[in-house]
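For this view, one protein chain was removed and the others were kept in their places.
Naming follows writing order (A, B and C), and every chain is counted from residue 1.
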Amino acid sequence: MTPNFDFHALAPEIILSATIVIVLVADLLFADRERWQTPRIATIGVLASLVPVITLAIDGTNRVMFANAAGSGAYVVDPYALTFKALFLVAAYVTLLVSVDYIGEGDYYQGEFYFLLLTSVLGMIVMASARDLITIFVALETISIPTFVLAGWRKHDPKSNEASIKYYLIGVLSSAVMLYGMSFIFGFSGSTLLTDIAQFASATPDVAPLFIVAIFLTLVGFAFKISAVPFHFWVPDTYEGAPTPVTAFLSVSSKAGGFVALLTVVYVGFFPSVNSWQPVLWVFAALSMIVGNLVALRQTNIVRMLAYSSVAQGGFILVPLAVAQDGRASAASLEAVVTYLLIYAAMNLGAFAVVIAVSRRTRSAEISSYAGLGQFAPVLAILMSIFLFSLAGIPPLAGWYAKFMMFRAVLDAGTPWAIVLGVIAAVNSVIAFFYYTAVVRQMWFKEPAIEGTRSVEIPTALGVAIAICGATVVVIGVYPQLFGRLGELARF
Amino acid sequence: MIMNQFLILSAFLFCVGVYGVLARRNGVLVLMSVELMLNGVNLNLIAFSARLHAVSGQVFALFIITIAAAEVGVGLAIVLLIYRNLRSPDLDGVDQLKG
Amino acid sequence: MSWFDDWALTLAVFLPVVGMVILLLIPRAEEGAQKLVALLTTLVTFAVGIGILFRFDYNRAGRLQFGVDKSWIDVINSRYHMGIDGISLPLLILSMFITVLCVIYSWNHFPEPHNPKAFLALILLLEVGMNGTFAAQDLILFFVFFEIVLLPMFFMIGVWGGPNREYASIKFFLFTLFGSALMLLSFLALYFLSDVHTFSIPALSALHGSGIVEGTQTLVFAGMFLGFAIKVPMFPFHTWLPDAHTEAPTVGSVLLAAIMLKLGTYGFIRIALPLLPKGAINWAPWIGGLAVIGIIYGAFCCLAQTDMKRLIAFSSVAHMGFVMLGIATLTDFGINAAIFGMVAHGLITGMLFFVAGSVQHNFHTREIKRLGGLLVQAPKMGWILGFCVMASLGLPGLAGFWGEFPAILSAFQPAPGLSDVVFRVYMVIAAIGTVLAAGYLLWMLQRVAFGTPKSEFEDADIHDVGLAEWIAWTPMLLGIVILGVYPNLLFSLTNPAVEHVSRVFAR
Partner (left out) sequence: MLDAAWIIPLIPALSFVAILFFGKKMPRQGSEIGIVAIATTFVLSCVAAVQWIQRVNRYEGSHQGLGALGKSLMLSTQEHGAVVKPVVHSITWWQNGAFKFGIGIQIDGLAVMMLFVVTLISLLVHIYSTAYMKGDIRFTYFYAALSLFTASMLILVVAPNTLQLLVGWELVGLCSFMLIGHWWEEGANTNAALKAFLTTRTGDIGLMIGVIITFFAAGTFNIVGINQYALSPGADHTLMVVGASCLLIGIIGKSGQFPLHTWLPDAMAGPTPVSALIHAATMVVAGVYLGARVYGVFWSGFNIGDGGMNPMAVIGAITILIGAALAFVQDDIKKVLAYSTVSQLGYMVMGLGVGSWVGAVFHLFTHAFFKALLFLGAGSVSHSGSHHSFDMKKDMGGLRKYMPITFWTFLIGSAALAGIAPLAGFWSKDEILATAGQGGFELFAIVGLVGAFLTAAYMTRCVYLTFFGEYRGHGQPHESPKAITVPLIVLAVFSVFAGLANAAPLGLEKFGEYVEPKFAFPPVIVPTFDYGLAGASLFIVLSAIGVGVFLWFREEEMHAFKGLTKRNVLARGGYALLVNKYYLDDLYEGVIVAGIKGPIARASYWINQNVIDAVVKGAGLAARAIAGGTYTLDQDVLDAGYDGLARETGASGGLLSRVQTGRLQWYALVSFAAIGVFSLALVIFR
């Protein structure tokens, strides 16, 4: 078995890796006043790696590497992988835009920031192609480890330290648990290749309980990443303590990375062993929605509120997955998750971008500091409202379509358990509305708390980031067909 | 080949690790407990690999060892930061963020 | 003119968006330009409406006209499918019409915190949703428009509303959102249950729910029922309405009462009934029951009010009860009456809210106790109030009667399969409701308009009906009279379309 390297297929990873090296070296070489070049290199690198993604998509052939005899490989480039690679790269681009002024103006050294960020992104685009437990593990750790450091970026701030250690320790623990589970899966199936595991699972209808537990333990690792309840504890604390751009990155890219892994292992690996993962995911979904939403109701800090919101949103994204094996839902579920992730990325990044923009002016993340934003920064307030309403799922903003696809999958499944989950989701989307509008109400219904009506200055990069997210949310909301195709394409 | 002894040992290692993580207050000791858990995993993988004559288990274990090293490196750095800021390596002190 | 036929509905729905964008580009200081743009936009939209009125083929009022069927979201088989028939046309025109008048009324009545730009933009956005809902022929499209309406109204109440505005706006939004979430679930269920896998309303209504067993229909209907009933609002889901109305600025109340409540009843007629006939038959007695409870209950709540606007708000609960009673009979008679009732209620209650708004504008209070002698201080306004009260209590010769009486009439003989006895009891209760309606409305009129002004307002500077108000109100008043004198204008329009709906139940 000689590894065949398809360089076209690996081009995005290669370009990104090169960029990472260049960023690292450049940071060493540049004089202090030239350091602003570093983010520019990073940005160019990210956009450059998008090019092969596009050419691959145009090319359209499925490329399989490190394949076994049956032709299924450990590393695959297919529409599914490409869709997510594109998502990760675009999200990374937006994150870079969001970060550049935040990092540039802060007291902390900047070169490594981009190095770490890009490394994490590299992990993600590897994850999109990974079809093997080892690759998935490596990708997952490549995603995580840089973000542990990023979360503690503000070295002298105890809160940032706390964010980092919590994220780190829970992360490491959950990957230990995941690995423990994976070791048993390997023990049962004799392979780390997901297709082999699927074969084993479908060939062994009456599988040992230990195998089921092993699958569950594996899922725990991803549950941590996607911040599913009850493995979400790190989320609010870390999101609050970490620098806001990092939080944005964690809540979108890192989370999407976890979801990609989960989708891959579930659809490619564990799909036949329905008893093992479906109930678990059902409970994760229900708990995430309920706990995330209810606790979010009590938050006074906007980042913390968005953290719980992202827990709840994670629950919504899990819903289709939790019913994927029922009825005819499997295709619709995958489509729903992919669509939801794409839309979620746009609206959540947008919301965090606005938070960053506003905190430049107010120096606060308290929701009450948003009072009267509609008066002194109407454009920001409008955009923030758009993002929040989209998160709440109000048409004609993209969020509605995401929720719609979720409900569609639920009803396509049609089983009583699916319907129950659907109703839980429906009720929760109403509860969610309450805390999203808490911010909206502050912005529009209240008088400004701070003196003066000087408007908020938005740096160009941040402005572009917000504009991209805003445009995406509105356009997809009005014409969802654009993402509809992506969701449909992203099949295994 | 006798499988159960390996599995029981690895489970024991794993559980000790879990206990350590939960019970130890010192950040460094917690990190070491995590290492114990990972070693339990490695033991499992190698045992299975040997039994099934599948090499990928050993490859997996190698990856784990490597990445664990990186992880612990980062972890120690973070604990060090905490020690600097709080003058204590105890994890009990890090509870500013809650609710 | 086929160009117009193809584009009319798209223009009718999306012209306000264009206007809104232009409006948003005008600097904040240029208030005159903003008002002008808003007015022009609504007028042009209304002109499209007039065009539709002229081009509409009244001999084929039962069929969909001005149809547009373009691809929209292929992934889920949802299409940009628009079209209107005799049921939608009057409501669509009403919506365009009222919006114009609201913009005119706003001319010098911007509530605090002023900001005409935002206010007018929201009105325009609202019009998009309202027009779209009445024109949509695809369930998902309908849902989207149905929801679009929420946001502007939420802001209108929340920003320009009264003292308790936050509570009211949130409540309004949460209630409707809850309903529409379940409604969406029902739409989806319908999609998967029907063999054709489509969201097209005409296609689904041609099926008459065939292939879906009765129990399932009843369940799915329940979801839709919640969605629409909250919007109507029917007892016991009405509690958002008084708060929303009381706190909303005048124009908001008018739009809410005149158009937005109709979205729910329209949904029943357009979607719930034809798509799920068996479910409808099972639910009809309950709907009828809740409707008459609403009539009596709303009336009693009105009698207890001390706030003029709140009283009118509760009167909406009662009036919509008549509409729902008409719908619940599942007969062409009742549904025609319901549509008439919708339009009439739109004009009349809209007017009442306008007057209440002007009263508040002048007296800075809506407390009925503190008011009195409006006829002395502002005789024209007083007479208009009296006129609207008479129209609202269902005086024949004015529009209100033709929604109320035929609805009661239809309850005597509901569709086959429904219990005559039950509906006849409803009929009697509803008839009693007309007396209560007269009671609370006249009592309000007596306390507000009659008598002499209270001492605190004796020297108040009261402006009688001004130019903007005349321009905004006269068409509505004329509408009330014209529809009242010659109801066939509307009945002949809706009848053929309604027969399509009711035919299923007539068997």
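Definition applied: contacts are C-beta pairs under 8 Å (C-beta built on N, C-alpha and C of every residue); 3 or more make two chains touch, one makes a residue touch a chain.
In this text, all values refer to a predicted model and were calculated from it rather than measured experimentally.
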item: Contact list for the unshown chain, restricted to visible chains; value: A, B, C
item: Touching the absent chain when the full complex is considered, from A:V220, A:L321 or A:I386; value: A:V220
item: From A:A26, A:L56, A:L82 or A:V177, residue that would touch the chain that is not displayed; value: A:V177
item: Sole contact to the chain not displayed, among C:F4, C:Y80 or C:F300; value: C:F300
item: Options C:G32, C:P113 or C:G397, residue touching the unrepresented chain; value: C:G397
item: Touching residue (missing chain; options A:A26, A:V246 or A:V295); value: A:V295
item: Touch residues of subunit A, complete complex, unshown partner; value: 165-166, 169-170, 173-174, 177, 209, 212-213, 216-217, 220, 230-231, 233-234, 236-237, 275-276, 279-280, 283, 291, 293-298, 431, 434
item: For subunit C, residues in touch with the removed chain; value: 171, 174-175, 236, 239, 297, 299-305, 331-333, 336-337, 373, 375-376, 390, 395-397, 401-402, 405-406, 408-409, 412-413, 427-428, 431-432, 434-436, 438-440, 442-443, 446, 449-452, 486-488, 491-492, 495, 498-499, 502
item: Residue ranges of subunit B at the interface with the undisplayed chain; value: 18, 21-22, 91-92, 94-99
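Note that in this section only the chains that are shown with their structure count from here on.
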item: Rounded Å distance between subunit A and subunit C, as computed from the means of their C-alpha atoms; value: 42
item: Touching two or more other chains - residue numbers and ranges from subunit B; value: none
item: Residue ranges of subunit A touching subunit B (in the complex, touch as defined); value: 133-134, 137-138, 141, 145, 148-149, 152, 155-156, 158-159, 161-166, 168-169, 172-173, 176-177, 179-180, 182-184, 186-187, 190-193, 236-237, 240-241, 298-299, 304
item: Residues of subunit A that touch subunit C when the two form their complex; value: 335, 374, 389, 394-396, 400-401, 404-405, 407-408, 410-412, 414, 422-423, 426-427, 429-430, 433-434, 437, 441, 444-445, 479-481, 484-485, 487-488
item: Touch list for subunit B against partner subunit A, complex; value: 10, 14, 17, 21, 27, 30, 34, 37-38, 40-41, 44-45, 47-49, 51-52, 54, 56-57, 59-60, 63-64, 67, 70-71, 74-75, 77-79, 81-82, 85-86, 91, 94-99
